[in-house]
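Notes follow the structure.
Heads up, one of the protein chains got dropped from this complex, but the rest are sitting where they should.
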Amino acid sequence: MSVYDVLQTIVPTTIFFAAPLIFTALGGVFSERSGVVNIGLEGLMTIGAFVGIVFNLTFADRFGEWTPWLALLAAMVVGAVFSLLHAVASVTFRADQVVSGVAINFLALGLSLFLVKKMYGKGQTDQIQVGFDKIDVPVLSDIPVIGPLLFSNAYAPSYIAIALAFVSWYVIYKTPFGLRLRAVGEHPMAADTMGIHVAKMRYIAVMISGALGGLGGAVYATIISRDFSHATISGHGFMALAAMIFGKWHPIGAMGAALFFGLAQSLSIVGQTIPFLKNVPTVYLLIAPYALTILALAGFIGRAEAPKAAGTPYIKGKR
Amino acid sequence: MEYVIEMLNIRKVFGTFVANDNITLQVKKGEIHALLGENGAGKSTLMNVLFGLYQPDGGEIRVKGKPVRITDPNVANDLGIGMVHQHFMLVDTFTVTENIILGSEPTRAGTIDMKRAEREVRELSERYGLAVDPTAKIADISVGMQQRVEILKTLYRGADILIFDEPTAVLTPQEIRELMQIMRTLVREGKSIILITHKLKEIMEVCDRVTVIRRGKGIATLNVAETNPNELAALMVGREVQFTTAKKPAEPGKPVLEIKDLVVKDARGIKAVNGLNLTVHAGEIVGIAGVDGNGQTELIEAITGLIKAESGTIRLNGRDITNLPPRKIIEAGVGHIPQDRHKHGLVLDFPIGENMVLQTYYQPPYSKRGLLNFQAIYEKARQLIREFDVRTPDEYTKARALSGGNQQKAIIGREVDRDPDLLIAAQPTRGLDVGAIEFIHKRLIEQRDRGKAVLLVSFELDEVMNVSDRIAVIYEGNIVAIVDPKETTEQELGLLMAGSKRKEAGVS
Amino acid sequence: ACGGQGGNNAGGGKDTFSVAMVTDVGGIDDKSFNQSAWEGLQKFGKDNGLEKGRGGYDYLQSSSDADYATNLNKLVRSDFDLIFGIGYLMGDAVKEVAKQNPKKHFAIVDTVVDEPNVASITFKEHEGSFLVGVVAGLMTKTNKIGFVGGMEIPLIEKFESGFRAGVKAVNPKATVEVQYAGAFDQADKGKAIASSMYASGIDIIYHAAGATGSGVFSEAKDLKKKDPNREIWVIGVDKDQAPEGEVKVGGKTYNVTLTSMVKRVDVAVYDTAKRAKEGDFPGGKTIEYGLPENGVGIAPTQDNIPENVLKTVDEWKQKIIKGEVKVPTNRKEYEQFAATIK
């Protein structure tokens, strides 16, 4: 294979790997920027995957080609509602946010499998029939060299993920909402004295993370697994969490980190086909993505500062 | 008489503790009204009630004659009440402008109109003479400028009743003078001000009237023109207070701390201490006077081993301790009352008793064969709590629950008790009331009289002049002058601190 | 949904034969061997007028490896006459529990447990894989074929080696690219591997990777949908995976499943239960299900395979049955096998 051929497999793989992680990591950014630690991302993805598939299976006949899109929407809504539990526990009831996040993970898996068994009488759903198509972006895919790399054989949600990273950046850094969000996460009392409703902001942020986590899970299930079972989301939420921290709680950084994970994964896969790596035992390629991440963090990314108030419930009048 | 603010019989209870017990405070339009009281008297609580952060459990609030219910800071803002908090309410990672506009951002098409915001901030700051850089990050600016940002925040919202909660505790003398000027300007512009401070001089200087509270109860409201500091102090503490601590002349002995050509870089890699030389002898208190940010912090942290010195030497009793690990330096005989008691001084979530052995827990009798001896630890704690009058329910109470003054007393007790040859005291009385200050000053002098060397760093010229035997003026990382407190004036010190040269008095 | 006949069918004088199985974490609807085993058991139950539950036929699902012994024991204590452990991972647990309960009958699928009261059921996956290898070897247009394995374990190596031998036997020019995903539950890796394989010109992928294989199907279907004329195939595993391969493009239905290598766990389970009921329990024996027993083979759905290919497949099948060809079960044997071809 020529280098270009290699790139042509690596780049699209990188992007589709990364897309669900990007959505979810962005959700994490919103939540943690508001001061609510969210290790429930795994559970939010699980719920999203579940809703995405169930909606698709239920309504495919009615909505036809629109089904997967509506399924994503449904996953976002349910994800947001589900994340309310985390918000209520950690904002209103001042629960330890890590504990509440762990509970979200347990609940999501238990509840979705329970419902699958209830609804279908078995432990996993059927395969969906209507998914997202691989598309060539008109015009852009005709650009020489980068067109085929970046704009063909890809899925629309992948582009949405990347676009959303920029939208999130804009929202967080350029709008009043974003300014208030960050203020609440850095110094909730200061925000409070400026008349910003801390609890409300945190609720909104957690629900955004629910919506985006749900979206990430649904995108994963719709494009990749096409059904839902106990194994559909296995560790992806934690990878998204890692991407968020790796990206220093910044939307573009989180996207970059997710893409890096995708790249590392696809390198390890393509690596198996590269002649001089062929004789390397498989295990090295399997651990390569994770080892690369550690090296990257240790080597040049360095330390990251979490939002100052992340993890602490805000209690009015407490110093 | 027209009152802009009337707080009538305000009552505020935390659990079973009555923080405000039927306090009445009436503020006239256009006056600067001081609120005076010991640490924990309930001043901040009362103001937080006025600002809508706390809901009162009883009493009535009237603004401009109208009864109001201030349910949250938004309501206060709408009523024209603004507050500069005791602990700054600024987001470190934001710019000056972002902090000011937070919550009422000017927008264009949904986006923050940062250009316009910066312009407005600049205009406002010019109008009231509050010099700030609208684009600077809070983390990068001086405490004085941070305070001006706090003031601008209230003005930006159109406040005409301003509450200042201990604004001067963290300021340098120059900054304090500037602030006084600003307050006078504000009053001229028709604003009314409530000022909380422990510094009686300031009250005498700018205030029109003063309300004194003690242990949550209102004691008196006086016209400043008709009272004096002694009366105020007595009202506030309930007994006579001495402002200048009596002390014998110093009897300096051998050099204890000798610093030669010390260079220390700050976090940003700039030389904050730049070839500094200083000697402190046994039996003397050397005060370091200087404007914040001239290398005081780095100097102390280098002596105590918290940051590395680039070059130069630090000797203790003749022994080189430069860049030793903190523990070695502590063991060599250095005690340190840190500037930031919450960050460095205490493990807030440990019982106060365990905080008393924070440096010595591994030594006998507190530790035996790797095991803690709680009996010995708490015995020591009880002794210190008694000796240093630390007010705490018991020695098992978390340090977090103690008031600032009592936390400070605990730290001082701990450091003094280790009997170090050199005691470094950084801002030891910041934010404390006159009673507590008196206590702490006595302890420092006591150490001196026992033949110890004391290095005092303070932004309070009063304190430096009262307590020190020699004053070293620090400017841009260097000691630029050493003066005798009995032979100098605040004016002269102020000039030196601002960098103007002085020929005499050999720089050691 | 409340289990109709609660729990008090306690042992006692039984007149019916009861049988149960323990699944691994996949559960009875994993579209793979657990499901197949349960189908066999259900059929047995139906044919013998048994009811689901204690005293009839039943299953327990494990939620982790640690549950195997617990679940087997539970079934022992519920007094089932024959108890199946499904999957090679359960070998140790079956051995342990069988030793503790020498009067009970057990059966283990996919591995061998050497105890007098355990019947071991294994499959000659390599033989079935050989046949689908023949299909792939004959049908590839690019002479590039892929194999995606779940984890690199001896069981999956049987699939790999048999498959490669099959390809080699009919098309020595074709290369088989082998990749292991390292897991049976990572559809994203399956998809990525498939994507990379199809992009490199591979046109047929045989997967033995459980849920990781869903990713292979997903990629193949997406490619097919984009370009219905492209010849792109997946060979399924364990069950007839034709339903997984269906893809609709503009009203027309295609199927990317070329065929599947089926492993008739259901048949084996049914047979063993039947023999036990009839007093012919093959305790202490290992029963190997290969081509002659119809224990492995190519799936009934063969619409995408031309007649002549099927004929060749059948020829090879006969050769294997007759013992003329010995299908390799691991890489070493494959190397020897390959050496005889050129």
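Each chain gets a letter, A, B and C, in the order it is written, and its residues are counted from 1.
Keep this in mind: contacts are C-beta pairs under 8 Å (C-beta built on N, C-alpha and C of every residue); 3 or more make two chains touch, one makes a residue touch a chain.
The definition used in the following text is that contacts and distances are computed from a predicted model.
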- Answer for the undisplayed chain, UniProt naming, from "Unspecified monosaccharide ABC transport system, permease component Ia", "Phosphoribosylformylglycinamidine synthase subunit PurQ", "Heme exporter protein B" or "Dihydroorotate dehydrogenase electron transfer subunit", is "Unspecified monosaccharide ABC transport system, permease component Ia"
- Message: With touch defined as in the header, list the contact partners of the absent chain among those displayed.
- Response: A, B, C
- Item | Residue among A:59, A:159, A:177 or A:238 touching the omitted chain | A:238
- Note on the structure: Checked against the full complex, the residue among B:304, B:322, B:427 or B:478 that touches the missing chain is B:304
- Message: For the chain not shown, which residue from A:4, A:66 or A:93 touches it across the whole complex?
- Response: A:93
- Considering the whole complex, which of C:69, C:82 or C:167 touches the chain not shown? C:69
- Query: Which of these, B:18, B:219, B:263 or B:348, touches the one chain of the complex that we don't see?
  - Reply: B:348
- Note on the structure: Residues on chain B facing the left-out chain by the touch rule are 304, 306, 325-327, 329-331, 336, 338, 343-350, 354, 358-359, 361-362, 367, 370-372
- Query: Given the full complex, what residues of chain C touch the hidden partner chain?
  - Reply: 1-3, 6-7, 53-54, 58, 60-67, 69-71, 73-74, 77-78, 88-89, 92, 96-97, 100-101, 150-155, 157, 182-185, 330
- Task: Provide the residue numbers of chain A that touch the chain removed from this figure.
- Result: 39, 85, 89-90, 93-96, 98-100, 102-107, 109-111, 113-114, 117-118, 231, 234-235, 238-239, 241-242, 245-246, 281-283, 286-287, 289-291, 293-294, 297-298, 301-304, 306
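In this section, only the chains that are shown with their structure count from here on.
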- Message: Over the chains that touch one another, what is the least number of steps taking chain B to chain C?
- Response: 2
- Note on the structure: In terms of mean CA position, the chain most removed from chain A is B
- Item | Centre-to-centre distance between chain B and chain A (centres being mean Cα positions), rounded to whole Å | 45
- Can you list the residues of chain A that touch 2 or more other chains? none
- Task: Over in the complex, which chain B residues touch chain A? Could you list them?
- Result: 48, 51, 53-54, 72-74, 77, 83, 85, 87, 89-94, 98-99, 101-105, 107, 110-112, 153
- Message: With touch defined as at the start, can you tell me which chain C residues reach chain A in the complex?
- Response: 25-31, 61, 152, 177, 179-180, 182, 184-189, 191-193, 195-197, 199-200, 211, 214-215, 217-218, 221-223, 225-226, 243-244, 246, 248
- Given the complex, residues on chain A that touch chain C span 1, 5, 8-9, 12-13, 16-17, 122-124, 127, 129, 131, 133-135, 153, 220, 223-227, 229-232, 234, 236, 265-266, 269-270, 272-273, 282, 286
